[in-house]
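Below is the structure I would like to discuss, written out as structure tokens.
Yeah, one chain of the complex is gone here, protein chain that is, but the others are all in their spots.
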Amino acid sequence: MAEWWQEGAFWLFALIMVFSALRVVTTGNVIHAALYLVGTLLGAAAMFVLLFAEFLAWAQVLVYVGAIVVLMLFGLMLTRAPIGKGKFDNDQRWLAALCAAALFGVTSYILVDAFDGEEISFTRTVGITAEDVGDVIFSVYVLPFEVVSVLLLAALVGAVVIARRDR
Amino acid sequence: MWLVPLLPILSFFAILFFGKRLRNRGHMFGIAAIGIGFVLSLIAFIELATGRAAVEKAWTWFEFAHGESLHLEFGMHYDFLTGVMFLVVTTISLLVHIYSTGYMLDDDRYTIFFAFLSLFTGSMLLMVIANNLLMLFVGWELVGICSYFLIGHWWEEKENSSAAIKAVITNRVGDVGMLFGIFALFVATGTFNIEAINNLAHEGELGGTILTAGGLLLFAGVVSKSAQFPLYVWLPDAMAGPTPVSALIHAATMVVAGIYLVARMFLVFEAAPVVLDVVAIIASITMLLAAGLALVQDDIKRVLAYSTVSQLAYMTAALGVGAYTAGVFHLFTHAFFKALLFLGAGSVIHAAHSNNMSDMGGLKEHMPHTFRTFIIGSLGLAGIFPLAGFFSKDEIIGGALRSASELGRASSWVVLIAATVTAFLTALYMTRAVIKTFWGTYRGQGHPHESPGSMVTPLWVLAFGTITVGFLGFPVIGPFKSWINVPGEAHHDFEALYNLILPIGATVVAVLAIWIGIQFFYRERWRLDILGGPFGWIYRFVANKYYLDDFYLKGIVRPIQYPVARATYWTNQKVLDGAVNGVAIATVALSKPTYDVLDQQVIDFAVNGAAGLTGYSGGLLRYMQSGNVQRYAAVLFAAVAVFVALFALT
Partner (left out) sequence: MPISYFLVLSALLFSIGVYGVLARQNAVLVLLSIELMLNSVNINLVAFAAQFGENGVGGQIFALFIIAVAAAEVGVGLAIVILIFRNRQSVDIDEMSLMKW
């Protein structure tokens, strides 16, 4: 009974995501592009919820939407992004389109070919909550976790160093 | 055994390369090499004499069609004849080497002299040990060339180099004949191997004409190399070389190469009696002629040179009448006393600084050793008992007698008469020489003194040899006869002494000659006024060497030298140079259009085109390096797409 719900939700959010993504790459206004990205990201978060990844969905919203997009906006501001419409696509549009289309065709074909018929069962009961995720992170994947922490630290320091004004 | 010729040849090279730097200036190599060779020869000869069989060894050098048509060998053959020759060559060469260390002491080209001495000895030995005609010819020619170098050792004097050239060219004439003789024999027998040819000739397998032709042609080589009539003219002039050279080459070794050849190929000669007759006649003519010439020379070396010619004729005549053993024995003994005489002459020349006897005289007080040994040598040459020459000469005369009387060969009578007369003359001219040199008062310049030990010692050694060697050939008792393997049935071992008249007669003749000589020259009695009067023309005729030399020079050499040479020069200038120049001009003419068309247009087009193409394609390709990161990324993603597709499909 719940299936048509989920499928319907899927289609809805999928549509939103694709539309937003398309607008990201085609709009003439950079601020709008960033905002469209927000849309895509929120759609992704919804997907995550649909796929039993609640913690991940919240993490997505917090980090991606909250931090990264804001960072982008700051970047746009600091680089004097033009307000309003402008030309933002370069000369190799058609080549890029071709490339993207090819890529899409190939990958989707492969994926469908490989995984056609597999079904996701929506009767999962474990591995959904944050508790479950935390459990696994700090037991099985603790090393990558620590490494990622170091990475973030390095990135932080690096970014500061790079963008520092030379006095 | 092959070491014996090899060592001196190696020594030649060693001296050539290292000699100048050595303290003793290189003569040690030569002396060592030949000393060892001498010892080896002695050993081998003794072995041979005590019953060991002759050695023959051959290595194939060249084969055409697997020996069917041509088989060239590089081999050696050692029998008694070879053994005797080895001994002669090594002994005399060794002594000459030692002598030369004294004689050539002040010479600037001391080292090369010794080098050539070594080479010469080596080639002579090579020739003697050869088992086939080609190798023999190689040694023959090498010996001739060494003779050229050695005669012309003091080539700063024009006449020395002329003499050397004369020697070579005269030899060449004979060599051509010899080569054709070798070829004739090859055509007849199909092989160069000496033993094979001899056997075939002996068995009578070869046709008469070609055999005679081959024999005569071979003899032509003998005539030139061993200075027989009419090709003896080089030998007197060859005295221009240093005396040790004369002693070695022109007394004992090279000139006997011809005799060796006849002895070696004796069966071939025997099978063609015509050839033997020719040999005998020519030998007789030569011996008389040469003896006459020796009588009127002033230069002491020339006396000895003509004497050599005469004695060589003796040996040739011996072979010509079939007295094989006698001939070889005379070769053996003659080597000793002639070398002795030459070295003695060298000693005298060294003291008097002149070759001419008119500059000498009274040397018997000043040079006692030389004097005594020279006397011994002269007596040996004259054939006085008991010195070596007596035995060998007698055997020859006896052989001639036997051949004439018992075998009835006409040519042998000629030989007999000639040999006897020559014996007389020999004693006569030697007496003259001895008297003029050693008696009377000294007519020359400076103060003559005895020569150093290095020169006198070989003299005494040879004198000793002269005295003793004769006994080897002592009739009946002497072992020489049994050693010499007289080939085939040619056991013309003329036991010369069953006829006692002969040796006594010969001795009488010699003593008579000596007595006449003493009277004539020493006491100067009976001096016929020979320069004028009816006998004058005889004297002039003989003194001018029978005008033979003049005939050669004006009749043969000059006509060739001038007109022919000039014609050749003209041909060279006009025809040959014209052809060469013409080719050059044509090449230049051809090259211009080639340059214009071919090079400029065609080739340059290709080259420039290639360059242009490269530039053009480079111009296209440079867009790949746009520096635009997105462009790069585009390419990257496209490639990813392609790869994935490929991956999926396969």
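Every chain is named by a letter (A and B) in the order it is written, and numbering of its residues begins at 1.
By our rule, a contact is a pair of C-beta atoms (placed from the backbone, for glycine too) under 8 Å apart; a residue touches a chain by one contact, two chains touch by 3 or more.
Bear in mind the structure is a predicted one, so any value in this text is a computation, not a measurement.
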item	value
Chain not shown, touching residues in subunit B	622, 625-630, 633-634, 637
In subunit A, positions touching the absent partner	3, 6-7, 10, 14, 17-18, 21-22, 24-25, 30, 33-34, 37, 40-41, 44, 47-48, 51-53, 55-56, 59-60, 63-64, 67-68, 71-72, 74-76, 78-81, 87-93, 95-97, 99-101, 103-104, 107-108, 111-112, 115-120, 122, 124, 126-128, 132-133, 136-137, 141, 144-145, 148, 151-152, 154-156, 158-160, 162-163, 165
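One rule holds for everything that comes next: only the chains that are shown with their structure count from here on.
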item	value
Rounded Å distance, subunit A centre to subunit B centre (Cα mean)	111
Contact set on subunit B toward subunit A in their complex	630-631, 634, 637-638, 640-642, 644-645, 648
Subunit B-touching residues of subunit A, taken from the complex the two chains share	90, 92, 95-96, 98-100, 102-103, 106-107, 109-110, 113
